[in-house]
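Here you go, one structure.
What you see is the complex with one protein chain gone and the rest in place.
Chain naming follows the written order as A and B, and within any one chain the residues start at number 1.
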Amino acid sequence: MKENVVVIGAGIAGIQASLDLADMGFSVHLIEKTPSIGGHMAQLDKTFPTNDCSMCILSPKMIMCAEHENITLHTYSEVDSIAGDFPRFKVGIREKARYIDLNRCTGCGDCVAKCPSKVPSEFEEGLSIRKAIYLPFPQAVPRKMTIDAENCRKIKDNKCGVCLKVCQAGAVDYDQKGRIVELDAAVIVIATGFDLMDATALPQFGYGICKDVVSSMQFERILSASGPTGGHLVRPSDDKEPVNLAFVQCVGSRDAKNHLYCSSVCCMYATKESILATEHAPDVKITIFYMDMRAVGKGFQEFVQRAKKSHGVRYVRSRPAKVQQANGDNGVLVSYETPGMTGEPVSEEYDMLILCPALLPSSSTREIAKMLDMELDDDGFFRTPDIRYPTDSSKKGILICGFSGAPMDIPDSVSQASGVAARTAELLSGGDR
Amino acid sequence: MQRVGVFVCHCGHNIGSVVDVEKVVEYAKQLENVAVADHNLYSCSEEGLGSIKKSIRENKLDVVVVAACTPRTHEPLFRRACEQAGVNKYLFEFVNIREHCSWIHAKEKEAATEKAKRLIAMGVAKASLLTPQKEGEASVIPVAAVIGGGIAGLTAAASLVSQGIETHVIEKEARLGGLLNNISVIGPEFVETEPLIRRLKEDLERSPQAHIHLESRIVELGGFIGNFDIKIAEGAKTTDFKVGAIIVATGGRELEPTNVYGFGKIPTVITQMELEKRLAGGAAPSSAIFIQCVECRQPGREYCSRICCNVTLKNALRIIRSNPNARVTVLHRDIMSYGTTAERLYREASESGVSFMRYGLESPPKISEKEDGASVEVFDETLNENIGISGEIVVLATPIISQEGTAETAKLLKVPADKNGFFLEAHVKLRPVEFATDGVFICGSARWPSHVTECIAQGLAAAAKAAIPIRGGKVVIEAITAEVDVERCAACGNCVLACPYEAIEMTVIDGKRCAKVNEAQCKGCGTCVAACPNDAMQQKGFTTRQLGAMIDALIKNCKEEAVE
Partner (left out) sequence: MNDPGKEISRLAFDERGADYLLAVREEYGNAGPAFVAKGEDVGDIRTDIPYQLVTILRKIYPYMEDGKIAVVIRRCEEKALNELIKRGIIDGDRIIRIGLACSEGQIEACRCTDPVPSCVDIGSPGKGWNEDQLSKELSAMSSEERLDFWVAQFRKCNKCYACSTNCPVCVCDHCVLEECTFVAEKGIPPGMAFHLIRAYHLSDKCTECGECERSCPAHIPLLTFRKMTNRDMKDLYGYESGDTETVSPLLTTLEGDLLEEEED
């Protein structure tokens, strides 16, 4: 009898943990609250320091998850309840109604073309539209549609109904109900990842006030060939190509008034986005306002040097004090002090500003912790009390990996995810060390 | 003569709205060797697969061509369908008319239809020449070997043993523990190392599944995943054993500073490890100056050693905690206290009175000896002036560099190392603890300088990866491997050199010298095929003849079109 392991969260950490656990012979139930697995890594254009195309390296793993005989995907689902103790947890999975028969839907997209409801796309960070019936991104796994009940005219107001008419596979079912699936699980893995801090909480940086201030994830979507601008580097206010861009690091991180901790990956991804921007538009000039340039991994320092020497990126060690409108709606004015105590206050105009906000433990992290009655640490991450087991939470049989435990990059998340598989095998082999 | 079946997929409107599928099917019907051509709305659906299988049986098809989306999504699905219908799964050819055609030529329907015809003509030409292949299987010896008994290796071994897997630990020193034997406390949580190492050792010592070999090193290593032969020299004797998986955990070492900052001349200038020894012994200096980034993050050694800032923060706080009046200064070029607990440690150090001064690579601190210590002059970039400080000791934070003997280990294991001597993993992002060579894994500072918690996580990860084939009991050997045509081989050795997996050797077959591919190690990458000057090396499933036939079919189709 294969033992069940429930993995909560299907970003890269959850996906890797599921694959390793499944390869070891455990029966994995991978729960993801959005319609597709993939997490934030699916939104990235490229990954540092190799600048591999993110989706190209991620999608084979996503497909392996879908095809693995030992993995059951529960997408568009959330954890309803967790009871019991190791090795007999009882997990209730709330599979939300998608109003689509997954056995019939082939993801062809005929319905999307006809749907009249437009909603800001979560995947595109609000920069473009999706429909009420939608596939979050082209490489979504499972490649099945979802109807977002909140925005569907049929489900809310009993109007429209076009998708049902258009669907040749007969997959639309407006009467579908969500359901709760109850499972016994021997081990639970928490891989709930991160959310970007909403930078409107820090109005001095102009997010939500100045049109040409975007978040780093929004910039990632702009750079992406499958994104809202087709990879064309343009600024939101007037769709013109920006020439002078700047990044502001540590927006809300390393900040006594917001979050004390360092989000670990922003120095590197800002460098990456700068390099990509200059590859898209060789004439751009980029400035990165930073505190410490944390390039600690393999090939990271060389990556930063490459940005400086081959791509002309200017690194200025200063925290901007204020960002305001420059010319009406277009561009921004950044005020900062030049580095050092004898620095001078300076204001510089930029066509576009990218903020690197703090990466927070996701809302799901908080919800799961509450459900399990577990304390999070002062920064909101799961505690791992025993140094011998960096993936064990304070409750036996509940393992954590990736950003749910601490800010970390993709390779560290993947290592932790595999580590979770080892610990599961240890716990369930009866070997107690 | 192979009977080829062609199945063109509409993929809903993805292909169907751009390519005229019916026209393409008619075209396919008249291609040479095509016995039947049909189309499906969604080939990957239950219905589509069912109709393909039915057609295979009814039309007694030998080979199947599906023209649809990308093989990355559904190739395994269609191969399974072929097998279920009685056709060898390698007698299947996938033609991509979605990503390669309808999706990129969405606005040129006529041209896209013509292109789809061409792609299918090429696919049929190749399919006509396909031969059945068989995947091999090798059993896996249910034993693992861990090379290196430091924190990463001990964790990997303890995890494997706890999972019930027999494990050999091969350690070159006389005791386990690695670098942590000389470090008593680790940050950022100020955990004592002795109980940590002791418990891991005890986990191993009390298990009958663990074999610890001290003062040992590997002298010979052969084989491939599932079947490695290892010979070690253990003191005076040699021991042989077979394992199914190997984990490299050979660690790193502290760079001994060369002639910088007065090291070797001024006795109060010491290394971080020397400081660890003194602090463990109860030393409580009244003042200390730490210099970070010594001989790294500069031309000649560009990398950042990741851990030194946090080690300095820990030791700075240890000094202050043992002597609250101590004056501690840290001269740095960035403080790399990434994450949660480390960043808090930085704050705590700063609030406890540790001074942080930023210096630039172009103007390094200058040291001179003093009667009771040393004095340091540094150009502080923040204050923009020269500052003089004195300290009882000056601690040089040098990087972790690759372990001695890495080149030999790399050669023995047939794994690569990067230009800094750290082992090179299979993929820097998504396969951090695996080597490209199957069955060999890496963890800890042998891969990259890592904190203790990171070494432990990686040790667990490597243990999981090693456990997978061992638990599975067998490994599948890739069917699409390279193959030598002995007749044509000129024994030039290009393939031996080109193979990234060292899967080819020069041998003698029936008195003739030629290359030979070890199929278990071959990953089917095709590099040797490209390197062979005589066309003697062929890739199964992608032979020169098959690829040539595709080109011929394309040219024929283009000529036909020109005539039209």
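Methods note: a contact is a pair of C-beta atoms (placed from the backbone, for glycine too) under 8 Å apart; a residue touches a chain by one contact, two chains touch by 3 or more.
Just so it is clear, the model here is predicted, and its values are computed rather than measured.
Engineer: In the complete assembly, which of B:101, B:140, B:504 or B:553 touches the absent chain?
Structural biologist: Here the residue in touch with the unshown chain is B:504.
Engineer: I need the residue numbers on chain B that touch the omitted chain, in ascending order.
Structural biologist: 488-494, 496-498, 500, 504-506, 508, 512-513, 515, 527, 530-531, 533-534
Keep this in mind: only the chains that are shown with their structure count from here on.
Engineer: Can you list the residues on chain B that touch chain A in the complex?
Structural biologist: Per the touch definition, chain B meets chain A at residues 11-14, 41-42, 44-46, 72-73, 76-77, 155, 158-159, 161-164, 189, 191, 196, 199-200, 203, 297, 302-304, 306, 334-344, 347, 381-384, 418, 422, 427-433, 447-448, 452-454, 456-465, 467-468, 471-472.
Engineer: Sort out for me which residues of chain A touch chain B in the complex.
Structural biologist: Touching chain B from chain A are residues 12, 16, 20, 23-25, 47, 49-50, 52, 57-61, 63, 67, 103, 106-110, 113, 168-169, 254, 260-262, 264, 292-302, 305, 339-342, 377, 379, 381, 387-391, 406-408, 410-412, 414-423, 425-426, 429, 431-433.
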